[in-house]
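Below is the structure I would like to discuss, written out as C-alpha cells.
With one protein chain removed, the remaining protein chains of the complex are shown where they sit.
What follows is chain A.
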Amino acid sequence: MTKLFSHGGSRPGAGRKKGTRKQEPTVVMRIPQSQQTVVKNFIQVYKSQTFQSEKITDTMSRPSQQLRIHAYPLFSSKVAAGFPSPADEYMEKRLDPNDFLIDNQDATFFVTIEGHSMIDAGLLPGDKVVVDRSKQPQKNHIVLAVVNGEFTIKRLSISRDGLAVLLPENHLGTYQPIVINEDMQFEIWGVVTGSFRRF
C-alpha cells in the first residue's frame, strides 16, 4: 500500500524497543544510584557471557554461582507435647564458680602462687589465688603486698610497736617474717580472698 497522506500510520521509533521481543520478558527495577555502574557492568558481562575469565571487573559484577537456599526442616528437634515437667518450677540457674570466688569482678585479679612460703595456709605452687583490691585489708588477712617493688603473698599482722608484719605460713621455718619499717616501700596491693587449682 502506498502512503497518500502524511498523517496516520506508524511513526518511526514507536513501539517496543528493538531486540526486546525475542528475549525473556523484562521487569523494571529500582537500584541504588551508587550501584549503577555495577549493574551496567554486570549486564555487559551478562551479554558477552564472559563469565570464566578472572579479571577484576568480572568478579566484581558477576552474580554468585552458588545460589543456594538452605532449607531447614520445620521440626529439627523433637518437641515434647505432653504434660509439662513437674521439675520445671524448681529450675534454677546452673552453679557458676565465678559467683563463689568473686565478689567484685572489676576489682578482682588472679595471681599464680610460686614457692612454698604459704603452704600451711593451703597455697601450693601453681595455685591461682583471687585478689580483691576493693577489700579493706585487716589484720590476719592474707594479702598481696608490694615490698620494695617486689610482690609477695603473706598473712598480714601487726607487731606490738604497731608495725605491719608479713608472716609466712610454713611449719619448716625456712621463711622469715618481714617486718615493715619506715625505710621500706610498702603497699598492700589487694586482699587474697580465695584460691583454686586443677589436678
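A few points about this structure:
As a working rule, a residue touches a chain if its C-beta (ideal position, glycine included) is under 8 Å from a C-beta of that chain, and two chains touch if they have at least 3 such contacts; residues count from 1.
Assume contacts and distances are computed from a predicted model.
A chain of this complex does not appear here, and its UniProt-recorded name among "Error-prone, lesion bypass DNA polymerase V (UmuC)", "Amino acid ABC transporter permease", "LLM class flavin-dependent oxidoreductase" or "glycerol-3-phosphate dehydrogenase" is "Error-prone, lesion bypass DNA polymerase V (UmuC)". Across A:Thr37, A:Asn140 or A:Ser159, the single residue that touches the chain missing here is A:Thr37. Chain A residues in contact with the hidden partner, per the touch definition given at the top, are 29, 31-32, 34-35, 37-39, 42, 54, 56, 59-64, 66-70, 104, 106-107, 109-115, 117, 128, 133-134, 144, 146, 149-153, 187, 189.
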